[in-house]
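All protein chains but one are shown at their positions in the complex.
The first chain written gets the first letter, and so on, giving A and B; residue counts start at 1 in each chain.
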Amino acid sequence: MATEILDARGPDRPPLLERPGGPTGPGPIRHGDDGGGPSFAFDPGQFAIWAFLGTVSMLFIGFTSAYIVRRTGADWRALPLPRLLWVNTIVLLLSSAALEVARRRRAALDLGGLRVWL
Amino acid sequence: MAKLQGLLFGLATLVLVVVATVYFTKDWLPPLKSDRIAIDHALTITLVVTGLVFIVTNLLLAWFGYAYQDAPGAKAAYWHDSPKLELTWTLVTAGILAIFLFNALNLWAKVTSRPPADAVLIEVTGQQFAWNVRYPGKDGVLGRTDHLQASQDNPIGLVKDDPAAKDDLLLLNQLYLPQGKPVRVQVRSMDVIHSFFLPNFRVKQDAMPGMTIDIWFTPTEVGDFEIACAEHCGLGHYRMRGQVHVVAAADLEKAVTEAAQ
Partner (left out) sequence: MEGEERMAHTEAHAAEAHAHDHAPTAFIWKYVFSKDHKVIGIQYYVTAMLMALIAGLLAMLIRVQLAWPEVNWGIIGRLLPAGFQGGAGQPYVMNPEFYAMLFTMHGTIMVFFVLSTAPVSGFGNLLIPLQVGARDMAFPFLNGLSFWTFLCGCVTILTSFFVGAGAAAGGWTSYPPLSALRGAVPGSNTGQTFWIIAMVFFISSFTMGGLNFVTTIINMRTKGLSLFRMPLTLWSMFLVAILGLLAFPALTGASLMLLLDRHFGTSFFLPTGLVLNNAPMVGANGQFVHQGGSPLLWQHLFWFLGHPEVYILMLPALGFTSDILTTFCRKALFGYKAMVGAMLAISGLSFIVWGHHMFVSGMSPYLAMAFAVGTILIAVPSAVKVFNWLATLWRSRIQYKTPMLWGMGVVSLFISGGLSGVWLGQSAPDIQLHDTFFVVAHFHLIMAGAALFGVFGATAMWFPKMFGRLMNDTIGKWHFWLTFVTYYGTFFPMHYIGLAGHMRRIYDPYQYEFLKNLQPLNQFITVSALILGASQVLFFVNFFWSAFKGEKATENPWNANGLEWTTASPPPHGNWPGAVPEVHRWPYEYSNPDAPKDFVMQHEPPLAVESGH
């Protein structure tokens, strides 16, 4: 096949390859999901990104709550929102959806669909 | 050597318990001069309950530390779970603390309740590094302030043209309170956060710039006491000292007028 061997178990399962920072060195290769032991295993990088998303979310929650508190101040002047803001928001949402569909098409090895959605 | 350690640990813990008990049975709060005796009661009850827990747990720690030392032939028990025991001590602790919480919330509601209508109105404005005290005068109304008008001669920015301000009485670092009558203090700040602390009255309120915060209490005894600042406010935080004079209620107006001269 011209394409590399993709993990046919689905788009989000960890690859079978060892990660450089993970268990290496002599000894049997440890896969996270070979039975017994930890009952779940995630790709470390993905797990860390999700954890970091939690951190970043808290940062934005902090800013948002500061905004909410601050707008009760006497000097607050509400900004008029330009209509373009809503157009941009819709474009962002639609393109995010399209990118997600494209990613699923790729994982399902649907190269034609991938090209369309990109 | 090991036996010695066990003995030492037990002894040290015992000494801690004894010293703590001795000290805490003496006077530890500044003499109370206000109606907030409920706070002192809460503190005393807390002392008794936490003191008992302190004594019991430390005695256990001392005893176990000494009695269960490693020795030839000694064996440790193999017992590491008792759901009943866990439930018991969790519920007992939670129960005792629930009572504390209930009382604490009730007390807080009283302390932070609205001042009575006949409370004497006083404004205290903290600044780096003094307490500006203002009485509303005969009209009973505090004049407007505008911080844009603040200056060396007018530290709180009193709007001199405001009719209500004309009879306001201004004092520096001196607070006169009526004995037996409720007092309502509006706490403010010109610059940074200060904290209006009257140790003898169980009163403490942070002075927040941009806010006016009301507190109220009733002085119970005539005498002279101190005001302290209880929030780090800069170089002079340590000398932001004022004086409280509790006078007979009938003498308050005279005392304030004389002091304001």
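Note that in this section a residue touches a chain if its C-beta (ideal position, glycine included) is under 8 Å from a C-beta of that chain, and two chains touch if they have at least 3 such contacts.
This is a predicted model, so every value here is computed, not measured.
A.B. asks: For the chain that's been dropped from view, list the shown partners it touches.
C.D. replies: Visible chains that the missing one touches: A, B.
A.B. asks: Could you list which residues of chain A touch the chain missing from the display?
C.D. replies: 5, 8, 16-18, 20-30, 32, 34, 36-39, 41-42, 44, 47-48, 51-52, 54-56, 58-59, 61-63, 65-66, 69-70, 73-76
A.B. asks: For review purposes, identify every residue of chain B that touches the missing chain, sorted by number.
C.D. replies: Interface with the chain not displayed, on the chain B side: 1-2, 5-6, 8-9, 12-13, 16, 19-20, 23-24, 28-30, 38-39, 42-43, 46, 49-50, 53-54, 57-58, 60-61, 64-65, 68-71, 74-82, 85-86, 89-90, 93-94, 97-98, 100-101, 103-105, 107-109, 111-112, 127-128, 147-152, 155, 157, 187, 190-193, 195, 197, 199-200, 202-206, 208-211, 213, 225-226, 228-239, 241.
Convention: only the chains that are shown with their structure count from here on.
A.B. asks: Per the centroid of Cα atoms for each chain, what is the distance between chain A and chain B, given in Å?
C.D. replies: 50
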